[in-house]
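One chain of protein is taken out of this complex; the other chains stay put.
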Amino acid sequence: MVGTPVLFIAIPLLAAFLIPLLGMIWKELVRIVPGLVLTYLLILAVNLLVHVLAHGPVVEVIAGWVPPIGINLVFSVFSGFLVTLMIFLGLLVWAYSYRFKRNVDYEPALKYFLMLMMLITGSVGIVLTGDIFNMFVFIEITSISGYGLTAFYKGRDSAEASFKYVLLGSVASTFLLLAIMIIYSQLGTLNMADIANKIHLMNPTLKIVSYIFFVTALGIEAEIFPLNGWAPDAYAEAPGPVGAAFAGIVVKASVYAIIRYTFTIFDLSGAFNFLIIIGMITLIVAETAAIRQEKLKRMLAYSSIGQMGLVLVAFGFGTEEGVFAALFLMLNHAIIKSLLFFSGSYLVYNSKCKYIKEVNGMSKFLPVTSLLFALGAFAIVGLPPFAGFWSKLSVMTAAADSNMILIMVLVLMVSVVELVYYLRVVNRIYFFKKETAIEPKKPTFNALVVMIVLGVIILAIGFYPDVVTGVLHKASASLMDKSQYIHHVLSLRQ
Amino acid sequence: MEMIHIIFLIFLGGAVLTYFSGKISKVLQDIFFLASVLVPAYLFFAYVGAGREATLSLGGITLIWGVNHFSWLFSLIVLGLGSMAAIYAIGYMKGKKRKGYFYFNFILSIMAMMGILLSIDLISFFIFWEIMTWSSYLVTIYNGHDIQRIGIKYFVFSAIGAYAMLMAIVIVHHLTGSFLMSSMINFYPNMSLSMQIWIPVMFLLAFGVKAAMMPLHVWAPDAYSNAPMAYTSIFSGALSKMGIYGMVIVLVTMINQIPQGFWFREVIAWLGGITAAIGTLWAIKQDDAKKLLAYSSVAQLGYIITGIAIGTELGMLAGLFLAVMHALFKGTLFMVTGAIEKQTGTTNFNEVTGLIRKMPWTFIAALLSIIALAGIPPLGGFVGKWMLYESLITSNHYLLVIVIFFSSTAAFLYCYKFLFGFFLGQEEKEWAHVKEAPAVMVVPMLIMAVMMFVLGTFPGIILKPINSGLMDLGFVDSFKHLWESSVILNVWGNHVVLQPILYWIIGIFVFFMIFLTWKGFKTTRYVSTKDISSSGEVPADDENLTFSVGFMQPFMRAVAPAMRRQIDKYYNGIADGLESLFEFIRRIYTGNGQTYTIYVIVFVVIVLLFKNILF
Amino acid sequence: MKKVLVILLLATLGYYVAGTYFDIGFGQPHFIKGLLPVKDIYLAQTVKSLKVSNAVTSIVVNFRGFDTLGEVTVLFLAVTALGSILYKKMNVLGERSVLFSSSSIVTSGSKLLFPAIILLGFYVFIHGHLSPGGGFQGGVIIASGFLLMLLAYENYSVSHTALSVVESLAGITFAGVGLLGFMHGGTFLQNFLPTGVLNHLFSGGIIPIIYIAVGFKVGAELTGVIYTVLHEKGESNG
Partner (left out) sequence: MDNTLFGYLNYAVYGTAVLVILIGLYGTMVKKSLLKVVIGLSVSDSGLNLLIVAIGYYKGGTAPIFSPGFLENFKSVSKMVDPVPQALVLTAIVIGFGVTAVALALVIRLYRHHGTLNIDEIKNLKW
């Protein structure tokens, strides 16, 4: 027995409802239990992933009703890989934020860890679910946790950031529901595989309109360019680990959703080029906006947005190579950007405004953190022999094989921009004199361990990419094989 | 596991060990550092031969390393100069901060250069190319001076070049389905014309940046002068040769194969010539030895580029021979500068003078390398330059000859400035305490100086490997005695030597010089700089009357119009323009949530309006 | 200017959205012919296997019960987020700002109505599987009863601990019943109780249990929301 996908949702929910009660027994439990849950889920995810790699996707039905009647969860190699990645990152975020701020009261701590756990659960749900309305519910779970976490700190402008997020999030859910209802009114089903099976019967205009609404709604969460106004603010104002969770978990889930719609559910041929266009615009605008930022976390946020644009571009090639490259990018981005957020948070820990110039000369006070930040910066701009290089190489190879010369030129030009602003920050950390009187804060032990683990992973992937490429190849093959997905879901019998 | 694997492992492990052993003991760190450069060098020359290939499979791509005669030639430069610079660095870095950081990047640079030379496939070529870039970048910003400008400029140029190369590599992979260099070369004649032109251009962009070719050279003076001198000697001496290495490969295996190649070669040769002229002019203007040598490096690389781009056998021979010589003499000169910096704390000609009696061995090394640089027989530089002129004239590039000749003559001016500014001239009291640099720094310089002399007299030592290297590349098909095409060389038994007649001329000249010096010594009187009066005015104490102040004013005035337009300024203009554009883009995010909502609606409406085109 | 732009944009958007839905058609079968919409299966199975008379309830709690679990979580998270956003360090709850106190008619009338409202709420969610209504509706009614009391009595207080215990227990019941089904029948939220007879109170298997839990949970959560917001002291620049 390797466990089933539904436990990824049920266990955290049960724990979420239990935690307030447990907190009444011993206050420390509210911090510990989410970690235990995430550890359990990680073990489960790895087990399942190994099982799925050997035996093909696991489809789980809920409430005993087979698809398309009931809701189902699909743990294929593709979704399983993402789930494992997300839970792993979630565990790291939890470990990092354990005692991130020492003086946080019991109540906020309870709420913080609850919302963090639900943020992860919601994202996992988005990836696992096989039902478009269920996905909407999980998106809302993720969003509301996101709103709460963004506004977690008092005294800053976090409420403002969170309000923008709420505003755009509501618009997103409006469009999402409009799109879902168009699909439902035509096909009479909400199951993804069933829809994918029948989508060719739909009136093309309705199909296109609903696809547009889907992309708009999910694009708001996935930070596509004109829709991502909330993202820099939310990243910058949320607690440091939450920024990492946004970049590494939430956005991944939303991108997954867009990809699932584009690759599996809809059969629009123009959708791939559309992804390339919006991804390219996102990449260019975000990376160029990042270079002029004055605040560290805002810069990281824009960089993260840009990377997601690149992921969309890579998916937009529509080839298996492109998917592989995109997945590799997602993996690297999740790991590296988390490291950058983690170490960056400590570099500007006690500063009020988190200006980039406040990292000047921090290497003397926080040598390990600075080194890891530099490692992350080198890795994310794709310098060999760090992890980012291999994903960049695979993106380029995929682009060349799709004959997208212009895309390659643009992506590489943007990479130069990215290089410049990351190097500027690293130079500041190492070679500038400290200007402000802000006291640097030493990272806590668990935070240090988390950062070092991430650094080691970056080096490991960089020096030996084969540790992940095997899984990634299988995952991309599993995404490309649409009929297999439909078959696996719909062949279940009562 | 092949020897090449072991070599790379020693480099890598050595770099890490060196870095961390600094926490335990400084001496241990030095030992580790030396070992991790010298041991692989020994292993390479002792055990690695042509034909053996080492492979490593990473991420579904097979990386293949092996050595041929051509890369062996450049390995000689890298490892030879690298070992010398490593020994020198022990002395140079003594007592400096961030020692581990410097050593780490030094070793990685050597490793990366070796990796580039040994790469048979394009991916490992690119990987090592990038490692070389960032490790040299990290050393460039070592002293933290103006790094946001100098360091970033270097990295941006390198990155643009490297990304162009990456594009070429993946396009080649798309066309041939393989990352092997040989399959690219074999497929090249079958490509479409535009690809036949674009792929070499993209490669040359990368190589041109590293070789400081004309419009791409602006990073070089700053980066060369900013890095610690122990590193600059390999930076300018060996690292820039990686650009030359790549250029030769591209020129020989690709551009020579197509009829349009002629124009390619002309353009590159001219760019090389212009680089040489510009570099020389700017070098004369400098008051800082580091800057002077940096510009001089740019100029010398210009000669080399011209030589290899001419395309005749003699030109190629001249270019490669000059490349080896440049590594020797420019490496030595940077070491000399480093020694002076170490002992006096400055490298400004206007401050340091009269060190000849304080640092005699350094002076001898400087003298020999200056002679080599200026191309005066019997040192190696002469042979190279002679062959270059000869090849240019025989291939009817008369205008180019004039340019090269002009810059090489003008180069005497800065050579003189370097020699006179530091070593000759009056002794200042300020430098009375200066001592000779430690032996660990002097010995490498002297070894290299002797090498220059040996190579000048027996150029065959290098010419023969060049010949077989070019044969491996397919530039010459059988063992031709390339040197026979030059009138300056003579075959003497098994050796290739300089024409003996030259030695007679030199001998008479040297005798005459010694005679004059001897005569001069008798009447020499040592006075301070201030011991002069001009038009009855006695100079004040704070007046700087060092020889090199205002050096060559009339000449500089004459060439001023040519130097007014700095390419640097154009690049800065582009960068500033881009930054303001980016600032404008940033303003899209107005900070008002309602505006963002409007963006969403605008997005939806636009997509809806164009839905028939998009889908 | 901005307004005109927005109106133009919205008009275009409206044109497309309305056009799309006009294409779908109102009040007539709009499913593509030849497909079996899931609603037919739902309607058939509601009676056949679940013995639940309210089809909406059977969909909400059983067929799409997973959505409802998520929905309950959303509510739970909203309360959590609310508490986190409005959390203040020193005094957890501020003084209520009261403009004028209620008259005795209001207070005694509210007291009179309160049990009735609560009772109605209970009725609505207990009979969720038989008649229109259900856990959410019942919960809201209960919360409105508490709202009435809070409005009438300026110092009426609800135990925060009690609310959170109810909330948690109800949530645990929902998830726990789901997991019991998982242990019992192999799938999450699977019915493992006898379904009984259609239109009887004790029918529908686990559906009433879940709906009662949802009712308690929604009631507690909404009351919590009201209570937190009411006690938010209006100090500016805090």
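General remarks:
For reference, chains read A, B and C in written order, and residue numbers begin at 1 within each chain.
Assume contacts are C-beta pairs under 8 Å (C-beta built on N, C-alpha and C of every residue); 3 or more make two chains touch, one makes a residue touch a chain.
On a predicted model such as this, the values are computed, not experimentally measured, just so you know.
Within the full complex, the chain left out of the display contacts the shown chains A, B, C. Which of C:14, C:115 or C:194 touches the hidden chain is settled by the complete complex: it is C:14. In the complete complex, the residue from B:58, B:305, B:601 or B:614 that touches the missing chain is B:601. The residue from A:61, A:128, A:218 or A:236 that touches the chain not shown here is A:236. Annotation: of B:5, B:97, B:357 or B:587, B:587 touches the absent chain (contact as defined above). Note on the undisplayed chain: of the listed residues C:32, C:47 or C:113, the one touching it is C:47. In the full complex, the hidden chain is touched by chain B at residues 586-587, 589-594, 597-598, 601. Taking the complete complex into account, residues 2-3, 6-7, 10-11, 13-14, 17-18, 21-22, 24-30, 37-40, 42-44, 46-47, 53-56, 59-60, 64, 67-68, 70-71, 74-75, 77-79, 81-82, 85-86, 131-132, 134, 136, 198-199, 218, 225, 229, 232, 234-238 of chain C touch the chain not shown. Taking the whole complex into account, chain A touches the unshown chain at residues 133, 137, 140, 143-144, 147-148, 151, 157, 159-164, 166-167, 169-171, 173-174, 177-178, 180-181, 184-185, 190, 232-233, 236-237, 289, 292-293.
As a convention for this text, only the chains that are shown with their structure count from here on.
The interface with the greater count of contacting C-beta pairs, when B-C is set against A-B, is A-B. When every chain is represented by the mean of its C-alpha atoms, the one lying closest to the mean of all protein C-alpha atoms is A.
Distance from the chain A centre to the chain C centre is 30 Å, each centre being the mean of its Cα atoms. The centroid of the Cα atoms in chain B and the matching centroid in chain C are 73 Å apart.
A straight line joining the Cα centres of chain A and chain B is 44 Å long. Chain A has residues 209 in contact with two or more other chains. The set of chain B residues touching two or more other chains comprises 602, 604, 608. Within the complex, the chain A residues that touch chain B are 163-164, 167-168, 171, 175, 208-209, 211-213, 215-216, 219-220, 226-227, 229-230, 232-233, 268-271, 273-274, 277, 285, 288-289, 291-293, 378, 383-385, 389-390, 393-394, 396-397, 399-401, 403, 405, 408-409, 412-413, 415-417, 419-420, 423-424, 427, 430-432, 464-466, 469, 473. Interface residues of chain A facing chain C in the complex, by the touch rule stated above, are 4, 6, 9-10, 13-14, 16-21, 24, 60-65, 68-71, 105, 107-108, 111-112, 114-115, 118, 125, 131, 133-134, 137-138, 140-141, 144-145, 147-148, 151-152, 154, 159, 162, 178, 182, 185-191, 198, 201-203, 205-206, 209-210. Remark: chain C residues 16-17, 20-21, 23-24, 30-32, 34-39, 41-42, 45, 62-67, 69-71, 73-74, 76-78, 80-85, 87, 89, 92, 161, 164-165, 167-172, 174-176, 178-179, 181-182, 185-191 touch chain A in the complex.
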